[in-house]
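Got a structure for you, written out below as structure tokens; questions coming shortly.
Here the complex is missing a single protein chain, while all its other protein chains stay put.
The first chain written gets the first letter, and so on, giving A, B and C; residue counts start at 1 in each chain.
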Amino acid sequence: MDKMEGSFSVEDMQNVQINIGAVVKEVEEWDQPMGPFPYPSIATLRDWDFKLINRYRVFYSPICDRCTLCTYGPCDLTGDKRGACGIDQAAQQGRIVLLAVLMGCTAHCAHGRHLYHWTLEKFGDLPFKMGDEILVDAPLTRTITGTKPKTLKEFGPVLGYVEEQVAQLLACTHTGQEGNYRDFESKALHAGMLDSLGKEVSDMIQIIAYDMPRGDEDAPLVECGMGTLDKNKAILITYGHNLAGSAEAMFYAEDNKLWDKVDIGGVCCTAIDNTRIGEGLGYPEEIQTKYRMVGTKAKIAGAMGWWRKMVEANVMDCVMVDEQCVYTNALEECQEKKVPLIATNEKIMLGLPDRTNDPVDEIVDDLVNFRMPGVAIIDPIKAGEVGVRTAIAVKPKRADERKKAFITEEEFKKYAESCTYCHSCQFVCPPHIKIGDVVQEAAKGNLEPLSSTYEICVGCRRCEQACPQDIPILSLYAYANQEYIKNQKFKMRAGRGPVKDTEIRRVGAPLVLGTIPGVIAIIGCANYPNGTKECYDIAREFVDRGFIVTTTGCMAMDMSLYTDEDGKTIWEQFPGGFDGRNICNIGSCVSNAHIHGAAIKVATIFAGRNERANYDDIADYILSKVGACGVAWGAMSQKAASIATGFNRLGVPAVVQPHSVMYRRAFLGRTDKKEDWEIIDARDGSRVYCEPAPEHMLYVAESVEECMLMMAKLCFRPSDNSQGRMIKLTHYCDISMKYFGCMPPDWPIYVRHASDLPLKWKEDMMKELESKYGWEIDWKRKAILSGPIRKSDVSFDPTNIERKIRVKK
Amino acid sequence: MDKMEGSFSVEDMQNVQINIGAVVKEVEEWDQPMGPFPYPSIATLRDWDFKLINRYRVFYSPICDRCTLCTYGPCDLTGDKRGACGIDQAAQQGRIVLLAVLMGCTAHCAHGRHLYHWTLEKFGDLPFKMGDEILVDAPLTRTITGTKPKTLKEFGPVLGYVEEQVAQLLACTHTGQEGNYRDFESKALHAGMLDSLGKEVSDMIQIIAYDMPRGDEDAPLVECGMGTLDKNKAILITYGHNLAGSAEAMFYAEDNKLWDKVDIGGVCCTAIDNTRIGEGLGYPEEIQTKYRMVGTKAKIAGAMGWWRKMVEANVMDCVMVDEQCVYTNALEECQEKKVPLIATNEKIMLGLPDRTNDPVDEIVDDLVNFRMPGVAIIDPIKAGEVGVRTAIAVKPKRADERKKAFITEEEFKKYAESCTYCHSCQFVCPPHIKIGDVVQEAAKGNLEPLSSTYEICVGCRRCEQACPQDIPILSLYAYANQEYIKNQKFKMRAGRGPVKDTEIRRVGAPLVLGTIPGVIAIIGCANYPNGTKECYDIAREFVDRGFIVTTTGCMAMDMSLYTDEDGKTIWEQFPGGFDGRNICNIGSCVSNAHIHGAAIKVATIFAGRNERANYDDIADYILSKVGACGVAWGAMSQKAASIATGFNRLGVPAVVQPHSVMYRRAFLGRTDKKEDWEIIDARDGSRVYCEPAPEHMLYVAESVEECMLMMAKLCFRPSDNSQGRMIKLTHYCDISMKYFGCMPPDWPIYVRHASDLPLKWKEDMMKELESKYGWEIDWKRKAILSGPIRKSDVSFDPTNIERKIRVKK
Amino acid sequence: MAVDTTKNAVPFEMAQIPGPEMAKAYNTAVIGAIVKKAKRPLLVVGAELFEDPVMFDKAIEIGKTGVPIAATAHSIKGFVERGYTDNVTMIGLHPLTNYLRFKDWQGLDGKGQYDVVIFMGIFYKFASAMFSALKNFNRDIKRVSIDRYYHVNADMTFGNLAFDPEKYHEAIDEVIAKLAA
Partner (left out) sequence: MAVDTTKNAVPFEMAQIPGPEMAKAYNTAVIGAIVKKAKRPLLVVGAELFEDPVMFDKAIEIGKTGVPIAATAHSIKGFVERGYTDNVTMIGLHPLTNYLRFKDWQGLDGKGQYDVVIFMGIFYKFASAMFSALKNFNRDIKRVSIDRYYHVNADMTFGNLAFDPEKYHEAIDEVIAKLAA
């Protein structure tokens, strides 16, 4: 990061030159002293990382045994072989993990950097004010950099820091640099932390610039689903993560009163962010009149996993893509359906002609007359106008296309009957749908399998590519699900943004003591092992049990597609606060940073810790005391890797779906190693062997049932008081009984005292502790005399950091 | 890049606060107006890139048909298959290329960033002055950013720009971002340009801070080779690229008068930069007394490819590693030989304990007593002291080790005889040494094959890993080459740094007209297809022919290991200027930027073009008029990929060795497509079909003979005058006759006029043109009447850029 | 006649090609013999058994020959429902594999590390990755798949039998017979 030193001249003061020896950020009205680690570099927090990985052993499952990264390669690294450069398999896996985390991290921080430039260009510098209920306003920025931005522009150095560190870290993946897996993992954790920071900056910028909700538990319910797109209007789809162009399309529609002619539907995170755009009421007065926002007028077309289903359903007239998570053959797929496509961001240009500097009329004319399948327009305002105008003008020209939206009955039959039951498709289907069988049934006239597996299909098109009969399987799906598509109309809560300080004040103590059993953060993408419904099931399970449930991104959209007996989506069933039995849609992928933020704020607001430049201390607090667990049940991309890694460095464990073995690395605890679970009592520096709480940091679950059990378990913390531990143990055992038919075998290790025991099984459990585990029980007092790993101690102050010891004993 | 705006407070002026609306870089004494593209972003120079790749078709040779980058994978992309994310094989290859180029680019810019922080910390801000002979002082910085740093600190924003763009580009490799191979390549070219910029900044910083030669054609001759390390002293090896720690070791030896006790030998680029440290005479007076430099006191132990041979030869007592190109099992290899290792840079920490904050005495004591095999010390000064002191103190303790440097005769025999001639080794040897045969001969007592293949072996140790008999093949090599090792003593010219303006003035016209037939830039690493000698052969061939030959990095070191009949190395044979029949060692890998710089300076100094923020114009000039060609004959790493790509964007072609197919991508022209070679005449905008000059941009040669032929050919430029073309054609045909036994079949396409024809074959060639190619010849006037692709036109002003047309016709 | 379990020896997810070291497909007699010969075998079963519940009965039959069972995911439920939990331990596949890769682990029963692990009924990609972890980081344990898929990262595996449930059942029965013999 630049210290921003040098000699400058000031605009409008042409002949004044100020020569400055060293310019430092002004130290201003912030009562916290600077912590030990402002702007930490690669090695700064390495001690903390090593603490984590000493306990949570780095576990690798290579997906490829070879390396092909330099001209010495390919090298076979299987087993104990080394590459020509000397690298071994573990380090190589660490290297790939670091690369993946950096790819995810840069997706976020590059998004933030784009918004930074764009919002400054469009709105000028705006004060960074999150409102009276959010005074701890950029917790990651404060914790990591030790700074406290007061305007949007002041996030510049934060982004600069992220970028500098990213370059340092990427360099480490070069042949002949880092050579040890532990250091690769420390570097990956660093990158994960940078990822969280980049996300925070990105979301803070857009919250301020687009006047998004600043922690609104009553954020509006918005329309979600393919069925909500009004076929009587032109349908413009905005697809990706960066709302810049999409917002301009909306402003254009608003300014030109075109909402009765066009429906704007978002796909992926742009969808969520579209609906977060406010009314401009949060602006400083002087610009409130200058920029009119639109409020919640866009629709959520759907999550990333629905894209190809939308293509097949032919629900769009024009598409704008921006950045991230855009199927890379979107252009070809749109072209086939005569849907003009506009690329609006430098990151995705798809080989299209760059028309940024051409007149709007010409571009629209070219697109509407299909003279080219798409264009790149890097100016958001122009792109937005072209998008809306093209959608409206092309609609009549697409009448034929719209009519033949679905294949005909004859075509359907012909295709289905051409299946030779060769199984080729089944060798490539990620969720293992028995497509051959499904198609065979279809040929017999039974469409049920096509319906019941519609949501399980992830839309990867591998089956179509493998099919020697060229059967357009996704078209069969669309045909069989026409009614569903038409009626896919649900309500989702718009993204609320950060957690409020007031909310933290309310839940801080219950969380640390365990009486709110945990925060469950459901994040990620659309690559489900067994269908989208499982994300709804997870959410429902935990919100019902009184956990605080938060969600973001595609998960929030996908869980909106299911209703209870009363036809209510989860958003209609439960309130949107950061509290037990609530479910909040925090926002888009970058909003995940607010979950970190909430955890940090428990440490600062509830526990009064200084967060400033004090990352390891805060992470240690969270690891020891804040029962939170992330889950990425459809995790697809490198961003999911960086998000999880960022959670982990901050002491928050995460559970992921089985396809996530592609990430190659996990952090798993060994309960058979007592010494791994030694924790310091901050009161006197004494060492205490603790129960493994949490047991793992990054865990792949095989089934959604295991996922839920593990999440309940990973909410245990050494700081739980007896009531809290009792509640957590109850849920843990209860989920096990419900889905596994028995108690989890390791429940006793979480028992420190009889009052930790779930009331409903207390008697039986005590008997079992005595008979099976040989614990001494005082049956009169219903007390445990010996057996537990450690004794219950209400004032135990667990930490992993030496400098937190208050009095050395 | 941050525009560095905001509110600041000034040190020592605590209560003064300057609120600045917008701070902009001062526009100072620079007569050039700002060009069109300052600080270009991803899409800014895309038009130029597309011009390049329209002519030089992107050619991919996938090394792996699959992608394993996200949880949808692995995906098989063979042929026309697409991944689940929609990507096709071409785009996937482009993506991997972009990743590799970014890895290389960040290796360089992260190096620069480290030096930036470190030199500012150590020396404070220093004026950026390259001396009177170098007024165009940071050509890439000027051309790309449009700025002209006046102090070291002012390179900060340049690095910030590189880092910001790197983050943007890395984001593009995320699943679901860029989807078109052409845009991936445009992005890779952008990354290649950033790489060149990062290198320039790195080298400029170290030139200023360490008072390195500023373009000194008489840079001193330094000792090079394992045999130059004095076994009577302790031998400290400094290995890597970043001299910070190594320099401090030298300063410590100097200050404490320890040169009689310690020899410091460098490996890899640190070796070169060690010898570039000046006497401090280039400093401003006020600091000349403060920092004493050491001058050329270190030795060149060898290039990267010799590392494992050095390990086997046991020529070291202590090793300091810094960053880049360090064999990743250096720690294990050193530990085996009881050589303490000190990691001095965050990028390579090897899992070692971070002892940065421990007292020197304690660290040295631990190392000297082998209590730990190595330590990490991130403070260069402390690392330098520990390195020197450890080397000296450990030497006596290593007496036994030193004695058993080589295996004994019995061991040698035993090992050699244990070979079962199973061929396993031969399946893995990159240069295809028939090791089984070599070992069989050794068993018979014939050591010749071990000697004659010693330099061909790249030291990858794959054979040892594959050998079921566990034969330590590199130890056999060392045993058989003891005498060679002892006598490996040569002279190399220390790195001279940038090309001087005066030199450009001298060679500008001959270069553009072709009468100096070209600049040959020999760069790169130690992964030779057929031994190190070939780099000497290439250099010798071209310097002998009157080309300007420049070299850097490992190539410069490796070519120093050969002598002519008189026992003279190439540095002793030829002078070190930037001129025909000269060979200059520009410096280390980052010094490669000065070769770009020289090409840019031909455009600015000789042709008077404005370089400021004018990248495409300059690149167009170089492509059309500056006959230069890079060669990376031992190219190993991702840096070689980024270097070549950076050359390519600037219009300089490159030839690489056959292992370089691992880079997966080339840029190859099609001479059968006339339309690809249409060039604009800037005089009037007319379009001229030209000869393919240069024909390719990135080319893999199969043998060194083909490499040399291709380099000669790739020096052709449309701007060659008849004499120049005649000279170039002579070399081209002469090399072909010499190594191929015949004329190259395409010589006629380079003939525009009879005076283009080499004198020695003129008659025969004209006959052949007439008889075989049907050209019309006026035998009386010895003139060509028809036949050539275009007619000779001395005032033809070739360009590829519309805006360069002076008068539209 | 015995089922030919050596056919179709291509990865069930076609693109799962890790490198030069790839599993060999064996017939049931060889696989049965290897498991029988094992000193410390461990049968690892996953949640895919629920899709073909008769497989629980077969797993139990294997269990009854003395091979302890690790029930991953929620597969323990199938054993509980059948009243057979004697030598069945509930554990996640991920932590189980993590324990397996350490030479000093003492096993689910505390009696020592295993020498042969046998996978059955586990989500393909997950099983493949766990085999890979052992293949690369603990080569002392023999990796056997008796799942209906060709498992590239195992040492020994069947070819793909996923599309012929009967043959697959038969093959398992043959293995059981061999173990019980």
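By definition in this document, a contact is a pair of C-beta atoms (placed from the backbone, for glycine too) under 8 Å apart; a residue touches a chain by one contact, two chains touch by 3 or more.
As the structure is a prediction and not an experimental result, all values here were calculated from the model.
One chain isn't shown here. Among B:Cys64, B:Ala171, B:Val590 or B:Ala635, which residue touches it?
Residue touching the absent chain, from the options given: B:Cys64.
Looking at B:His659, B:Arg717, B:His731 or B:His753, which residue reaches the missing chain?
Candidates B:His659, B:Arg717, B:His731 or B:His753; residue touching the omitted chain: B:His659.
I'm checking contacts with the chain that's been left out. Which of A:Arg46, A:Arg66 or A:Lys347 qualifies?
Counting the whole complex, the residue in contact with the absent chain is A:Arg66.
Can you say which of B:Ala701, B:Cys715, B:Cys733 or B:Ala754 touches the chain missing from this structure?
Touches the omitted chain: B:Ala701.
Go through chain C and note every residue touching the omitted chain.
10-11, 14-15, 17-20
In the complete complex, which positions of chain A touch the hidden chain?
66, 73-76
Just the residue numbers, please: which parts of chain B touch the chain that's not shown?
57, 59-66, 76-80, 89-90, 423, 426-428, 430, 432, 436, 466, 529, 658-659, 661-662, 664, 666, 668-670, 672, 696, 699-703, 705-706, 709-710, 739-742, 744-745
Here is the rule we use: only the chains that are shown with their structure count from here on.
If you average the CA atoms of chain A and of chain C, how many Å lie between those two points?
34
What's the distance between the Cα centroids of chain A and chain B, rounded to whole Å?
Each chain reduced to its C-alpha mean, chain A and chain B end up 40 Å apart.
Using the touch rule from the top of the page, what residues of chain B touch 2 or more other chains?
Chain B, residues with two or more chain partners: 66, 73-75.
Can you list the residues of chain C that touch 2 or more other chains?
Only 13-15 qualify.
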